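Have a look at this one before I ask anything.
The other protein chains are all here in position, but one chain of the complex has been omitted.
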Amino acid sequence: MNIDGNAILVIEDLSMVFGGLRAIDTVSMYIKKGEIAALIGPNGAGKTTIFNCITGVYAPTEGTISISRNGVTSGEALHKIQGLKPNVINHLGLARTFQNIRLFSNMSVLENVMIGRHNSLKAGIFNAIIRDPHTKEEEQRVIEESYDILKKLNLHMYVNEMACNLPYGAQRRLEIARALATNPFLLLLDEPVAGMNPQETKELEETINIIRDQEKVTILLIEHDMSLVMNVSERIYVLDYGRLIAEGTPQEIKSNPEVIKAYLGE
Amino acid sequence: MKGLLKDHGMDYFLKLFLSGTAKGSIYALIALGYTMVYGIIQLINFAHGEVYMIGGFTALIFGGFFYTMGMPVWMVLLLSVILAVLFSAAFGFTIERIAYRPLRNKPRLSALISAIGISMILQNFVLLAQTEKYLSYPSYLPEFAFLQPFRQYINSTQFIILIVTAAIMVFLTALIKFTRIGKAMRATAQDKDMAQLVGVNINQVISITFIIGSALAAIGGVLICSYMGQINYYIGFVAGIKAFVAAVLGGIGSIPGAVLGSFILGWTESLGTGYISSDYEDAFAFIILILILVLKPDGILGKNQKQKV
Partner (left out) sequence: MKTRIVLSELFKALGNAVWFSVLLFPLMIMKVNVVGGKALVTFRWQFVPFIFVSSFILSYLWKRALVWNEHRQDKIASDTLYYKFKKNVQTYFKNQSIKYVTLSLLVAFVVSFPFLFGMYHTNVMITAFIYVILALGLNIVVGLGGLLNLGYAAFFAVGSYTYGLLWKYIGPNFISAGIDTGWLFWISLPLAGIISTIFGVLLSLPVLRLRGDYLAIITLAFGEIVRMVLQNSGQITGGATGISLIPRPWFFGMKLAPKQAAVYIYYIVVVLVLLTIFVVRRIEDSRVGRALEAMREDEIACQAMGIDLVKNKLITFALGAFFAGIAGVVLAAQTTYINPDSFTLWESIMILMAIVIGGTGSIPGAIGGALLLKLLPEYFRPLAQYRMLIYGVAMILVIIFKSDGLLPRHRKRYTFEEKTNSNASAGAGK
């Protein structure tokens, strides 16, 4: 695979086999630092499966997944992450949202984001019991930091609400806020605007750009909403039946005959 | 001198093997109920062991009544077994309607806790309504003359257990494979919502599953009590756990798995107590359970179920 640019995520010959089914077939792709990329394809193509392999939910059957926080051109070595546990991978700097919202429904909005801050805190059991000044200060800090993140995603008005009571669009944004709280350098969004109306979709488009520009987080998203994909992504990978069938800019993908065939049939 | 491997030769082994097969058959009758219910609604029916115990008690009660009435033995046997099956099936059906159906859409832990509650209630109900003592259990099962020369390997009761269980297995397999209701059960086990959409009445299917499972357990209850010669309100609990282990060993949700697991457990217990030590008879089941859940939680014949993310 020819890598053109400062790649921070490199996937080589990834295959995922379930029983007799080859869900992912020798996929190679890369994501460059600072870009907004998209992974698209018809339903069942294997997009979420790739996300699950990247984030450690599945251990791939074949192939490698490597990351580098500052990118290959910075001289930093690539770190293999395939097969690692999801919490380890998150610690290394990858965060994700889920296709079906997986918020902690019985906790408040603030608490959901506070969970995201878990790894930036240090307090253990003994600290919890004796509540030393350092721990108290840490707890205070995490509340403020979480609130700041909520403000960035325009969720601060819901701060004390229970997560399950939020309107749908806000819930999706909350998942993103929670993922951002884990301080990633690469954010994977799985169908972030699924079920949203055009207004909410436009708002999320802006949010994605703000996250990339202000938080300096690279973004890879799975999406079916073509207008969002075309507007926001700089590079697109197209998956069909577990295989990569195209890669390029939105313009190139729009007019790619393979892609059109995959979506519309012959 | 306990704890030493004793070499008693082929005779001893054969005896242990056959009694283990008989034991395994009983476990199978109970395990089938567990596995079918788990396959359909993903619930460990803690109360299933109690249904087995109730089957034994019902047969004892009616058997005693009919016998004192002067009925011929074969009629006493037939009627008490039929009634045990009917009552156990009714209990199973009722338990599902009262304690499990209201919780169908709640988290799984709730139904599990409810099952534990029912188990407690039934045990204590029988304890209070009947007795806490061990009652000796008169067996109305026939003695077969043709087995006399083999009596050091196998006795009539064991023989009956094997035959009855085999017949039930055949019947059950035919039911699941060839009848409409069997197909509905398989469909519901695979995908409840989809089955409903194609017109399967899943409430009915679930009830029938409980009824069949309970009926089998009742037969197991009557057989084992006749075999052991005694009954007590607590036997359901222990047998239930062991049968559940057998079902997990074979792969919970899989009918052939439940049978396979039951026989493996029966042989292990039999050979284990015969060759190693009889103190830890119950421990074998637990050790198997821990091993299986640590090494291969899906069981021998179980399918690998990955969670969809």
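Odds and ends about this structure:
Each chain carries a letter (A and B) given by its place in the written order, and its residues are counted from 1.
In the analysis below, contacts are C-beta pairs under 8 Å (C-beta built on N, C-alpha and C of every residue); 3 or more make two chains touch, one makes a residue touch a chain.
Not measured: the values here are computed from a predicted model.
Though it is not drawn, the left-out chain touches A, B in the full complex. Among B:Leu77, B:Val126, B:Met185 or B:Ile235, only B:Val126 touches the chain that is left out of the view. From the options A:Leu78, A:Ala123 or A:Met226, the residue with contact to the chain not on display is A:Ala123.
Touch with the hidden chain on the side of chain A covers residues 55-57, 85-87, 90-91, 95-96, 98, 102-108, 110-111, 114-116, 118-119, 121, 123-125, 127-131, 135, 138-140, 142-144, 147, 156, 159-160, 178-179, 181-182. By the touch definition given at the top, chain B reaches the unshown chain through residues 42-44, 54, 57-58, 60-65, 67-68, 83, 87, 90-91, 94, 98-99, 102-103, 106, 108-110, 112-114, 116-121, 123-126, 128-131, 135-138, 237, 241, 244-245, 248, 279-280, 282-283, 286-287, 289-290, 293-294, 297, 307, 309.
Heads up, the rule we're going with is that only the chains that are shown with their structure count from here on.
Distance from the chain A centre to the chain B centre is 49 Å, each centre being the mean of its Cα atoms.
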